[in-house]
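Every protein chain of the complex appears in place save one, which is left out.
So that you can tell them apart, the chains are marked A and B in the order they are listed, and the count of residues begins at 1 in each.
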């Protein structure tokens, strides 16, 4: 039970600050909705203005080309996500809670991967995927994504698992539990918030990536991912159709939104559990 | 406690997927880059070893050196923004009494994360447009003298790039800070309340010490992210005007795929890689090593 807070100046100021921050954070979302309902030339001429007549054409056009790519992207993101979470949990736990020779060295190796500039990875990755004859398949996207996104997840997970109090694990060990049990039954359930954080960030990054799919997919429109298709249809020489982009991204964000909101529920649950145990 | 062979090997087993993926996709690439950096490899020509020629040229390259200066400014501010604003928002949320209200705000802060960067860029580009955006507001307020061609003037371009994305809350870092704050045990907090601590004291003496590990993670990730990403600058100023907003990663990309000079680009990449390693190690030392 929290004690009753006095309504002081600090209280009001902090609430006001919060609202301002929220408004500033949410402004792009509102603008995006506004843009999606106006033709591009009106966006250019009168950016902030409300649409004088709601322009549904953007959504109509967007629906024509965005549905299949959304499924493509979702498929890629889902498979990648599952693989990423598995790898992140395993490796994060290993680095965070297990003692073994070379732990610091291997961890530094992992950390170093994140520092490799992206440009250097494009051609080698292409050659590898080409060599595996996976070019122009979804695996050409999934495998490099897992390889790339796992890193920051491992860093996060390592910090988290390390911060878990030791008594939980001691108690289990005294009861005779093995490492695998400790991992699967104790560590993983507690790490839901971290895994969800990793999951959301990774999915957003993969969903919105567009350079790698352009290089690795040589097929027609039915193979393209979401981001690619949007730019293919809405951007171009001097002809960026902002209204179309906004509409397409709004549609595309819906699946992400649904997934994220349902996950945030587990996120809160997971944190409560952790807090009580602490 | 003696460990069985099985237990000894287990860590390595767990790490196998990660290590294999890393070796194939990342270490092969950096190895390839290091090798290429010692050649004059270019698109359409076979390469010969040229020793340190590329590296010498890199250190004489005025644009490359300036780009590191720009990068320093961008990275310092990026790291600060990634720590300060999410922490600020998380703190304020922490002290909200009604859990439902706090939960609503948290969701509201997370949702814009799903918006792709390109939309944010488009909006900020509009705001910086010399004929609209901020300039219109300034003129309406009678401060027409303060108007600038924000992205096209050397004096303002870099600062404007840094400000894109304000208030920097809608990100993974916010989720991390939020997790961190809530992971601190309730008893500490309640003990403080009993002792009559104010909010500011709670923040200073309970929160900050206990989320140090999370702050360290955020610093590391945002440091690396800032040093590697170039999409934002490529889409807004392309490194201009002149090279006042050029960063190493962007220059490297342009040389590799614009000129096809793989050898030189790889050398630039290796230099950048080393700089990132040094900076990351330095920052971790600064923030204190863990056990």
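We take it that a contact is a pair of C-beta atoms (placed from the backbone, for glycine too) under 8 Å apart; a residue touches a chain by one contact, two chains touch by 3 or more.
Everything that follows uses one rule, which is that contacts and distances are computed from a predicted model.
Asker: Given the choices "Roadblock/LC7 domain-containing protein", "ABC transporter substrate-binding protein", "NADH-quinone oxidoreductase subunit J" or "Sulfurtransferase-like selenium metabolism protein YedF", state the protein name listed in UniProt for the chain not shown.
Answerer: "ABC transporter substrate-binding protein"
Asker: Could you tell me which of the visible chains the hidden chain touches?
Answerer: Missing chain, whole complex, touching shown chains: A, B.
Asker: Taking the entire complex into account, which one of B:232, B:255 or B:272 touches the absent chain?
Answerer: Spelled out, the listed residue whose C-beta touches the missing chain is B:255.
Asker: Kindly state which of the options B:43, B:84, B:104 or B:205 is in contact with the chain not pictured.
Answerer: Spelled out, the listed residue whose C-beta touches the missing chain is B:43.
Asker: Consider the whole complex, including the chain that is not shown, and state which of A:122, A:157 or A:182 touches that chain.
Answerer: A:122
Asker: Who touches the missing chain here, A:59, A:93, A:107 or A:226?
Answerer: Final answer for the missing-chain contact: A:59.
Asker: Contacts of chain A with the missing chain: which residues?
Answerer: Touch set of chain A with respect to the missing chain: 39-42, 44-46, 56-57, 59-60, 63-64, 122-123, 126-127, 130, 135-136, 210-211, 214-215, 217-221, 224, 228, 231-233, 235-240, 251, 254, 258, 261-262, 265.
Asker: In the complete complex, the non-displayed chain touches which residues of chain B?
Answerer: 42-46, 63, 129-131, 149, 151-153, 234, 237-243, 246, 251, 254-261
Convention: only the chains that are shown with their structure count from here on.
Asker: For the complex, which residues does chain A have touching chain B?
Answerer: 2-3, 5, 10, 14-15, 17-18, 21-22, 24-29, 31-32, 47, 86-87, 90-91, 93-94, 98, 100, 103, 106, 109-121, 123-125, 128, 143-144, 146-148, 150-152, 154-156, 159-160, 162-163, 178-180, 193-194, 197, 200-201, 204, 207-208, 227, 242, 245-246, 249, 253, 256-257, 260-261, 264, 268, 271, 274-276, 278
Asker: Mind pulling up the chain B residues that touch chain A in the complex?
Answerer: Result: residues 7-8, 10-12, 14-15, 17-19, 21-22, 24-30, 32-33, 85, 88-89, 92-93, 95, 97, 103, 105-120, 122-123, 126, 132-133, 166-167, 169-170, 172, 175-176, 179, 182-186, 193, 199, 213-214, 216-217, 220-221, 224, 227-230, 248-249, 252-253, 256-257, 262, 265-266, 269, 272-273, 276-277, 280, 290 of chain B touch chain A.
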